[in-house]
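The complex is shown incomplete by one protein chain, all other protein chains being positioned as in the whole.
We just call them A, B and C in the order they show up, numbering each chain from 1.
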Amino acid sequence: MSNNDASIVLEAKGITKQFPGVLANDRVDLTLRRGEILALLGENGAGKSTLMNVLYGLYTPDAGEIWIKGEHVILQNPGDAIARGVGMVHQHFQLVPVMTVAENVILGSEITKLGGYIDKREANRRVRELSEQYGLEIDPTIEVEDLPVGLQQRVEIIKALYRQADILILDEPTAVLTPQESNELFRIMHDLTEKGVSIIFITHKLKEVLAIADRIVVLRGGRSVGAALPSESTEASLAELMVGRKVILQVDKDEAVPGKLVLEIDGLHVQDDRKHEAVKGLSLQVYAGEILGVAGVQGNGQREFVEALTGLRPSTEGKITIMGEDATHLTPRRITELDVAHIPEDREKHGLVMPYSIADNLVLNRYYRAPYSKNAILDREKIAENGAKLVKQFDVRTPSIYTHASSLSGGNKQKVIVAREFSRPVKLLIANQPTRGIDVGSIEFIHNQIVAQRDAGVAVLLVSAELDEVLSLADRVAVMFDGRIVKTLPIEEATREKIGLLMAGSEA
Amino acid sequence: GGTAAEPPAQEAAPTEEVAEEVVEPTEEVMEEASGDCSDEAVLCIGLVTDVGEVDDKSFNQSAWEGAQQAAEALGAAEVNFIETKDAKDYGANIALFADQGYDIIVTVGFAMGEATIEAAGTYPDINFIGVDQFQGEALPNVTGLVFHEDQSGYLAGVLAASLSQSGTVASVLGTNLVPPVVAFNEGYKNGALSVNPDITIIDTYHPGGLDVAFTDPEWGATTAAQAISNGADVVFGAGGKTGNGALIESAGHDGVWCIGVDSDQWETVPEAHACLVSSAMKLITPGVIDLATMSANGEFPGGNFFGASGLAPFHDHEDAVSQDIKDLLDATKAGLLDGSITTGYNPG
Amino acid sequence: MTSVPAQDKGKDRAIGAVRRIWRSISVPLVAVLLGLLIGGILLFVSGANPFEAYGALIKGAFGTPVAVQRTLEKATPLVFSGLAVAFAFKAGLFNIGAQGQLLIGAIVAAYVGFAIEGLPAIIHAPLALLIGGLAGALYGYIPGVLKVYTGAHEVIVTIMLNYVAINITDYLADGPWKDLSPGNVVARTPKIQPSAEIPILGNIPLGFIFAVLAAIIVWWLLYRTTLGYEIRTVGLNASAAQYAGIRVARMVILTMMISGFLAGFGGAVETLGIVGRYQPGFNAGLGFDGITVALLGKTSPFGVIPAALLMGAMRAGASQMQFSAGVAKEITDVITAFILFFVAADVIVKWLIRQRDSDDERIMLSSGWGGN
Partner (left out) sequence: MELTAKRQAESSNWFIKNRWWVLIGLILIGSVIYAYATNAVVTTAVLASTLRQSTPLILGALCGVLGERSGVINIGIEGQMLLAAFVAFLANVYTGNLLVATLAGLLAGGVMGLLLAFMSVTLKMDQIIGGTVINILAVGLTGYFYVSGLTTKGKFQPIPLGPLADIPLLGPVLFRNPPITYLAIILVFVLHYVLFYTRWGLRTRAVGEHPSAADTVGINVFRTRYINVIIAGAIAGLGGAFLTLEGVGSFERLMTNGRGFLALAIMIFGKWTPLGSWGAALLFGFTYAMQTQLQFSGVNLPPQFIGSLPYILTILVLAGFVGRSRAPAAEGIPYEKEG
């Protein structure tokens, strides 16, 4: 028994976790007190999720001790952690898409009648009860795959509450939330701490940390490199602590000099996977040398809009014109050929081929062109050279260009895509959620890249649920709601409040 | 093509490699195995099966029994078999015996006809007994042991029609790709009609490929069952294990007779005793013995040799078959022999 | 699976190459030994003499030039059907239909072989081979198209088409294309013209050389051409392939056709090189064994060759084993099963030979299984 301080609900001592080639956690200490919100910061790959997975019994540490409520515990599996009141909302949601909300919530601790028959009605009732109690509105009977990410996260939180967790781990919960949703979440977090719940909160958004954390711990390269109090910290100081160097947080860019019309969309209609209309008559224009930021709450048709624009999804009505050419029904290949770059929303699904080497991924949409291939035969040397060049130029953290994309951390995966899309001459850049779940260092880098493209005369269409990102990058802001652009404002007139309201659907 | 069949003439195996007899315990065979088949004085009999095993309760087995009994009778130093797994190995498997200087090689099944004739050319002083292999033009050292399957089929038909109460008789058959099976069935149908012109005959061939047609007892069984619920009360099961399935199934239904094929299946399919009134036989075993003996006595005929065919004894069902029926069968048999009755089956 | 060659050339590259080669052969080697060991134990337990049996097996497979020739002959069709299955796997498709495609190829080649007369060998044989291959490709096209346009799962469709192929070929061999030469009662096509036969060079069947060439071409196609890159991308991540501008549907169809071509070509080689005609039952199982061969070879085009040789050898030797050791041939199936087991369970083998595991060697064929 080391620490008798009763207020300590969770204590980790010298946690070490080694992955093939990576020391993800290196003798990390961590304490959590009852009813506090502890913010955990760190670059991509710093070891935050790993540490949390250890505390949740998902990974067994190579070394170190875990104490929960004054008791030394050995967590064989999440079951043990759950039994001790630990709940976790994972960075990558752990929900079964084809099952309903209620089924996902009760999974593992089901409400059954005799013979293990699942009492669906009771389950639905319990979920409704919880969602009213904590103001997490959700319909228990929807299949999760039909839910926007924001709502999926509510399901995750309800899962934890349903299991009566009093130690709650939130791994980058706000990465996919709108300002409104984030504030909503913070309110909930406060309510929970009132009720004696202790929370570990991981995020890359320093504002949030300063806003709601009671204490801050920073990881770098798997080591705990320091603690801080919000009262004594600034975004800059935290960023420096995380990255280990000074970081310029707000992008400094000069006036845009818009050129000719590059992209014009007129009355576009697109259906989602379930044949429901998701884009309902969307129109916008993007000019060379400007960044048009499309702000909007997740699930208002952004995905379908971008997929239709890039040829991945058919549009039912309307017209898309790129560089004066009708691109409404072109294939992805033809659109790329029009010098259009695309940073897809889902990097794992569309952006990368995980079992491919980084070098191969870096030519994913150019492999068929010189110099990477001549008359349908690949040129391995050239592909390798390109890989080596871009990995250096875009500072992708990887042991080698032959490493599989799958073994990169989130931030570095995104860097590979950015490197691929920015390393060729483009006239139109379509970036969908380009910095989701990425650390400040990488964000700074990617933002600068985007601005550089703009200054080079590229027309940039930036779709982001990250209001700050839109406000700091865009020259004009278009707000998307329910499948339409409800309003387009020059950046000068675009205040957080005004945009926020428009995003919420109320005309301002 | 066909080069697989060419013998490794010069690379004949050293004698210590000479085969032991397989089915009986190896020890006692060992010393007798010292006999060198390539030696004129020493008689050796080899058998190559069609795709299938020597214990198939059907024609491979009958042939193998013939070979063994012949070896016994003629005091052969060697009698051995090779089971063919891949039809393309017929030639090579024959060569394995030929190169050991075996004197008589039995090749079982029409499918092996071509390989046998080829081998006969390469090994002029070995005698080949080709079971079910009709010889187009006669070679001195190949004798096709063939049968009038249509005739024993015809007799089976007569028996079936005579026993049938329901006026419906069935046959469950291996594939129509195999001529003897077709012969059995055609004979069976005409035999039945000769007794009762308005009898209903429901016959089915296995619809699958050659490689499964004879080894699908469940198909045979379920088809027999369907035939029986269609009103059939006699089932003729002709098609190796597929047919056996039909026999066993029929045994489970009261008031249903079944008739086996090839050998006397009373011996090979005891599960069917309840219904097995007889079998339409082609007497392979004695045929092989006869030809082997002729070969040993230097009277190997060459060309085609018709083995005996006919009905197997009724065994326990002796009484179930009335004297009239027995007389009718004898009469028919006589008629078939003297040609006054024809089975109405003409191949090709 | 990283298909980029070591970029810093020279010494480490050479060392790397050596290590890679040892990696790739050590496991199969040990696996074969373990398989034989277990088979031997089984033989011993069941009262046979393992050494005598294996002695005969090896003699029958490699003992004489003719034995070697038969081993090669038996391996040849397995290389082709193995390649067919392996190739489809690369696009995430499970082609259980190699059997049917092979049968179609075999009978069509036979037809071209016997029906056309008066062609010089230099044209006739290649023509028959090509048309046989194309027939297989056509038969592979069906499941491809059905998958793309109706979503019908290729595993079902190919299984069904295997049965249909047997029926088609049996019908042709017993009907329109039957050998009507006097005295023949058997269901089979006429013998092919001499001009259509594939010769044997010494004891090396030309067909086997074709098989090796085919393996090289398939490897080159997969890892050195843009088409191969496209096919593998579709197999590994169809969404990313779509993003990259690859026509996924077209790739699926094309892959099934190439796969079918390889199987059909194998069937044609069998007809023209070994059987000399089409006869029902003579090609039984060759396509199904392609699955085993592809898996034994870890779906690598080059892995397929030794895998096919191994199985070919066991088949060539089996008769000799039964003849002189009196051992039932099925023992070779047991041995094959265990070899396959140890090849795939490389965890065990690597632990045995103290080799550390590297995930890029692990193959995951079943990933494409989930249909659409």
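The criterion applied here is as follows: a residue touches a chain if its C-beta (ideal position, glycine included) is under 8 Å from a C-beta of that chain, and two chains touch if they have at least 3 such contacts.
Bear in mind the structure is a predicted one, so any value in this text is a computation, not a measurement.
Chemist: Considering all chains of the complex, which shown ones does the missing chain contact?
Modeler: Listed by label, the shown chains it touches are A, B, C.
Chemist: Give the residue, chosen from B:G130, B:G144, B:G157 or B:G245, that touches the chain omitted from the document.
Modeler: Per the contact definition at the top, the residue touching the missing chain is B:G245.
Chemist: Taking the full complex into account, find the residue in A:L147, A:A256 or A:V363 that is in contact with the omitted chain.
Modeler: Considering all chains, including the one not shown, the answer is A:L147.
Chemist: Given the contact definition stated above, which residue among A:L23, A:V73 or A:L107 touches the chain not shown here?
Modeler: A:L107
Chemist: Tell me which of B:G208, B:G239, B:G260 or B:G287 is the one touching the absent chain.
Modeler: B:G208
Chemist: By the contact criterion defined above, which parts of subunit B meet the unshown chain? Give residue numbers in ascending order.
Modeler: Here the touching residues of subunit B are 53, 55-57, 61, 170, 175-176, 202-208, 212, 215-223, 225-227, 229-231, 241, 244-245, 248-249, 252, 270-271.
Chemist: Could you please point out the subunit C residues that touch the chain left off the display?
Modeler: Output for subunit C: 42, 46, 94, 96, 146, 150-153, 155-157, 159-161, 163-164, 167-168, 170-171, 174-175, 291-292, 295, 328-338, 340-341, 344-345, 347-348, 362-367, 369-372.
Chemist: Name every residue on subunit A in touch with the hidden partner chain.
Modeler: 17, 19, 54, 56, 58-62, 77-80, 82, 88, 90, 94-99, 103-104, 106-110, 112, 115-118, 137, 139, 141-143, 146-147, 159, 274, 276
Keep this in mind: only the chains that are shown with their structure count from here on.
Chemist: Determine the chain that sits nearest the middle of the structure, using the mean of its CA atoms as its centre.
Modeler: C
Chemist: For this structure, which two chains share the highest number of contact pairs?
Modeler: Chains B-C share more contact pairs than any other pair.
Chemist: CA centre of subunit A versus CA centre of subunit B: separation in Å?
Modeler: Comparing mean C-alpha positions, subunit B is 75 Å from subunit A.
Chemist: Which stretch or stretches of subunit B touch subunit C in the complex?
Modeler: Touching subunit C: residues 1-4, 6-8, 11, 13, 17-20, 22, 26, 51, 80, 82-89, 92-93, 96-97, 110-111, 113, 134-137, 175-177, 179, 207-211, 347-348 of subunit B.
Chemist: Flag every residue of subunit C that touches subunit A in the complex, lowest number first.
Modeler: For this pair, the touching residues of subunit C are 1-7, 223-229, 233, 236-237, 239-247, 360.
Chemist: Could you pull out which subunit C residues touch subunit B in their complex?
Modeler: 56, 59, 63-67, 69-70, 73-74, 163, 166-167, 170, 173-174, 182-187, 191-192, 197, 200, 272-277, 279-282, 284-285, 315, 318-320, 322-324, 326, 328-329
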